[in-house]
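The complex appears here minus one protein chain, its other protein chains still in place.
Chain naming follows the written order as A and B, and within any one chain the residues start at number 1.
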Amino acid sequence: MLEKNGVPSKEQVISCFPESSILVKPKAIIECYQEIPCNPCETSCPFDAIKIGVDINTRPIVDTSLCTGCGICVTKCPGLAIIVASILNDKAIFKIPYEFLPSPKKDENWNALNREGNIISKGKILSVLDSRKQEKTKLITVEVSKEYLYDFITIGCPDER
Amino acid sequence: MKKTPMLIIGGGPAGLSCAIQAASLGQSVTIVERSHSLGGQLVKQTHKFFGSEKQYASVRGFKIAELLIQEYEKYKDLIEVVLDATVTGLYPDKVCTIVQNGRYYKIKSEVIVVATGASEKFIAFENNDLPGIYGAGAVQTLMNQYGVLPGNKIVMVGSGNIGLIVSYQLMQAGVKVVSVLEAAPLIGGYLVHASKLRRLGVPIHTSKSILKANGSACVESIVIADLDDSWNPIPGTEETVEVDAVCVSVGLSPMHQLLSMVGARILFIPELGGWVPKVSECHETSVDNIFACGDLSGVEEASSAMVEGRLTGLFAARRLLGTIDNDESIHQDLISQLEGLRSGPFGKKTREGLLQMKEEGQC
Partner (left out) sequence: MRIEKHPILEFSNHQEIAFFYNGKEVLGREGDTIASALHALGIKELSKSIHYKRSRGFYCAIGNCGSCNMTVNDVPNVRTCMTKIEQGMRVFSQPGKGELI
């Protein structure tokens, strides 16, 4: 249970995703389940695709028709609660925030982790972005099998564990 | 004796924001800070902050300190900063005694703002005084300011935001966080912080706490156990965990000592962190011309401490300067920022605490 161990239920996770048909294009998925005083996701989006409103405690909502999947909000969110997801054939492709060393490199295979921190499969690193604007939160593009769409959340260094 | 019109004790986010606000209105001020640098708790915080743009949301804490210092530098002519100087006494005639590098002297001021922040609470368990058992803030200071690791294997006691954030920062520094223990049945901090830790494989155990530490010159292992609904350990659930450090993050209590000394009224309001000075809506204590803001007048966040600091800077400057241009619009903006930060479910405690403060009558 999320409030007891930090792991959201599958239903909670799925409720944050749009229909799979929409994910033919990359879209931001926000897992911000509580009303907290925070709004950089909204103010950082160049396409006004995230709505919070005047009360900064309101939970963010993504307008998938406006979201281009650029990933800017992913590195801005202080809760690391946003990823970008898309589906390409039998693969799910994610953009995730990453703040650890060593840094993954393109074409490496890293461990794909679920929300409990368990290894679910391997994930192929497609790109690593680390611009100055990101302030040391790297944006990693990872590819896993489509079956892990609702399970994958981050990567772990293959040399550890 | 040195004299200054406005003295601020503590150069954390509250004190520094207070100085900047007052100076921006033309008031000259002196900040006395006991540490080597300005910024208070911000200087060790490596994570991006919550809040909105006006409180530097999404900027890392130590960068916020740099931004505040840059802002202060614009008013260098008006703000005097005294570092490595601890205020050891505050007297009703508005005289402060100060110790700086072994030198002892006094400053007298017309208006004094106390912004000394809060100190970390502790909990009782056997051998809780062993070296290797640290406050979470201490671990942050050691790692992020001095680049020294607190240990290799650590257990975090407390799942409030600080406990969760420091656990994440321990992992970034390469320390193994064995688990986070929480005595309450639910996680205390933001769930986004809990989730980002959990996905890295750190278990968070609610209704569980530390009973005892073992070790001679330093902690070597700890005994943990499940707690029942009244927070009593359940016999038979004890478990020994090998660690070389323990981090205690069970809340903060306001550092009201200087205000107690000067005779300001102190109230017990658990929602605000325990013993807090009674302050008016203008952040003035029960002693005329002595103000308090930041964690000292209610433990919250750096975001609200900065806004409270600015607000107090406005009130203190008003006292000294009389009328102020754009007073009303500055005031309204700051009040609405604070309301925004406090209006959600996580602001409930603060709202209730402030209500109690108000009901305690005028000071």
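To be clear about the criterion, a residue touches a chain if its C-beta (ideal position, glycine included) is under 8 Å from a C-beta of that chain, and two chains touch if they have at least 3 such contacts.
Since the model is a prediction, treat every value here as computed from it, not as a measurement.
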item: Omitted-chain contact residue, chosen from B:149, B:223, B:241 or B:321; value: B:149
item: Of B:59, B:133 or B:156, the one touching the omitted chain in the full complex; value: B:133
item: Sole contact to the chain not displayed, among B:6, B:111, B:173 or B:302; value: B:173
item: Options B:100, B:119 or B:237, residue touching the unrepresented chain; value: B:119
item: Hidden partner chain, residues of chain A it touches; value: 99-101, 103, 136
item: Touch list for chain B against the chain that is not drawn; value: 34-36, 46, 60, 86, 102, 119-120, 122, 129-135, 137-139, 141-152, 172-174, 216-218, 255
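Note that only the chains that are shown with their structure count from here on.
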item: Chain A and chain B, separation of their C-alpha mean positions in angstrom; value: 31
item: Touching residues on chain A, where the partner in the complex is chain B; value: 2-8, 31-40, 43-44, 54-57, 76-81, 99-101, 113-118, 135-137, 153-154, 156, 161
item: Contact footprint of chain A on chain B as seen in their complex; value: 47-53, 57-60, 63, 171-172, 185-187, 190-206, 303, 340-347
